[in-house]
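With one protein chain withheld, the remaining protein chains of the complex are depicted in position.
So, chain A:
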C-alpha cells in the first residue's frame, strides 16, 4: 500500500507540473491584462512602472520560472484586482463550494441509490418506468433553467426557502460554514438539489443497470439457493457489487461538480469559487485564474486517489494487485 501511495504521489507531482505549464500558457493566451488594469489616462511612465510591478515586462519563460519558484514556496501570486494573495482568495471561498458539492453528492446518493435499486429490482413496474422517465429529464434539463424554476416555485411563490446567499454561517478552523445552522441549511437545500439533479439521474441509471446485471449472476442465485432472505441477498450480495461502479463515477463526478458549480453558484448567488473565477476571467486577473486552475488540478488528483482507495476497500481483487 505504501509503495502504491508513493508511486501515485510521484505521478501526481508530474501531472501538476505539466498542468502548471499548460495553465500558464493558456492564461497568457487569453488576453493582456494591461489593457484592462491600467487606466487609459495613465502616462507612459506610469504604464511602464505598473507593468514592471506586475512582473509583466519579463519574457514568458522567465515569468513562468518566477511563478514556479514562488509556487514551490506556497505563493501562487497576488490578485491584480484585490491585491491579496490569490490562494487566500480561493481558500476563503472554497468552503462554500465544498459545502455545495458535498451536499449535492450526498443528495445524489441518498435519492439516487434507493430509486435505482427499486427500478432495478422491479424493472417492469409502472413506478420503475416513471423513475427512469424522470431521470431522462434530470439529464436533459439545463441546470440554470431548473435553478430559476426552483427559485420561482419555492422562493417566490411558496416562500419556503431563501433564494440567494449562504445565510447564517459558523466559523470553524477559520472557515465559514453554512451547514451547521438552520438558516444555512435552508439556504443550502435549493442550490445543492439543483447541482445534484444531473448526478441523481446518473446514480439512478448506474444503480439500475448494476442491479439488473448482478441479479443474473450465479452468485446471486447461489445466495438464494442458500436460503438467505431477499433483503440479505439484495443489500449484501447485490449492493456491495453495484457500489463499485457507483463509487467510481460519483467520485470522479465530484471533482467535476466542484469545478463546474459555476452555473449554480451564479444562479443562487452562492459566494463560492465558481463565482470568483467567473469574475476573475472578466477582468483577466491572471494570478487568481492560475491559482484556481491549479487548485482544481490538485483537487482532481486527490479525489482520484481517494476513489482508488475506496475502490480497493470495496473490491478485494484490486487490493491484492496493489499489494504485489
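Rule of thumb we're sticking to: a contact is a pair of C-beta atoms (placed from the backbone, for glycine too) under 8 Å apart; a residue touches a chain by one contact, two chains touch by 3 or more; residues count from 1.
Criterion: contacts and distances are computed from a predicted model.
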Which of the following is the UniProt-recorded protein name of the chain this complex doesn't show: "Peptide/nickel transport system ATP-binding protein", "NADH-quinone oxidoreductase subunit H", "Deoxyribose-phosphate aldolase" or "3-methyl-2-oxobutanoate dehydrogenase (2-methylpropanoyl-transferring)"? "Peptide/nickel transport system ATP-binding protein"
Chain not shown: contacting residue from A:199, A:237 or A:275: A:237
Just to verify: which one of A:42, A:172, A:217 or A:306 makes contact with the chain not shown? A:217
Touching the absent chain in the whole complex: find that residue among A:141, A:228, A:249 or A:281. A:228
Given the full complex, what residues of chain A touch the hidden partner chain? 217-219, 221-229, 232, 236-237, 240-241, 244, 314-317, 320
